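Only one protein chain is missing from this complex, and each of the others stays in its spot.
Up next, subunit A:
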Amino acid sequence: MTAAPPAAPPAKRRRPHPWVLWTALAIAAVIFLYPFVWLVSASLKPRPQVFDNRLVPSDWAPENYTAIWTAAPVWTWLFNSVVVALAAAAAVTISSAIVAFGFAYFRFPGRNVLFALVVGTMMLPGAVTMIPTYLIWNELGLAATQVPLWAGNLFGSAFYIFLIRQFFLGLPRELFEAARVDGAGYWRLFWRIAVPLCRPALIVAFVFELRASWSDLLKPLIYLRDPALFTMPRGMKAILDQFGQAGEARWEIVLAGAVITTVPMIIAFFLCQRYFVEGVATQARKG
């Protein structure tokens, strides 16, 4: 029985002991971190010991990481991923900022309806437009290139338009009016005033898309045929197919690959943690 003595005055509610709180958080933290530790540790074990589930390898096998470099063109894949992710993030940030400024600064008939439409497209499942989008790139002769992985981002994306517009709306209008009086054009208002003042929002959009693009598997599966063009996740899938699963059962290579796929995102996260958290929190505020 855990009930308090019946005579206890109800006014003073018993708070849980702090150690209950800290223990619960610590257990949760271990559960969330353990798979990473397991992954890194197992990736450094020789093949027969990969599944021994020991926290610290009994024999170290850092050569797994040299083996993967000869087994698969990992540098090429990493390079491809970096290029694609940077292009995707830059494209979506710039185009979304332009569109967001259009919605934030100008007053024109039908603005609210149009903006509602923008927000509504956030609900549109990507799977529905997947096939015709493929056919468009195919028609343009770009279906087997990396272009479809980022070029769709040149047209803005609803979530980022929403996010950046919120920031633009927070700027005092007098700022723009003063510049107008001085003869500044609209582009100048956008590029010289709005953009520099809303840099944090732009960084949020950039890092969010960087992550999304880096992690994407579906588009690379659809578009990329030539292994020399693979992004890291697509390459990772190829490694899994060849060395794990129905393949050669060299799981230490698969594990090293999984670490290599993940580490750049972990680094990016620690560099821009603030922006990741801000981006997620903003997501909720639109709800």
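Everything below uses one rule, namely that a contact is a pair of C-beta atoms (placed from the backbone, for glycine too) under 8 Å apart; a residue touches a chain by one contact, two chains touch by 3 or more; residues count from 1.
As a convention for this text, contacts and distances are computed from a predicted model.
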{"item": "Missing subunit (named according to UniProt) among the choices \"Sugar ABC transporter permease\", \"ABC-2 type transport system ATP-binding protein\", \"Imelysin-like domain-containing protein\" or \"Urease accessory protein UreD\"", "value": "\"Sugar ABC transporter permease\""}
{"item": "Residue in contact with the excluded chain [from A:Leu44, A:Val84 or A:Val118]", "value": "A:Val118"}
{"item": "Where the unshown chain meets subunit A, residue by residue", "value": "10-11, 13, 21-22, 24-25, 28-29, 32-36, 38-39, 42, 51, 53, 95, 98-99, 101-103, 105-109, 111, 114, 117-118, 121, 123-136, 138, 152, 154-156, 161, 186, 190, 211, 214-218, 221-222, 232-233, 236-237, 240-242, 244-247, 251, 254-255, 257-258, 261-262, 265-266, 268-269, 273, 276-277, 280-281, 283-287"}
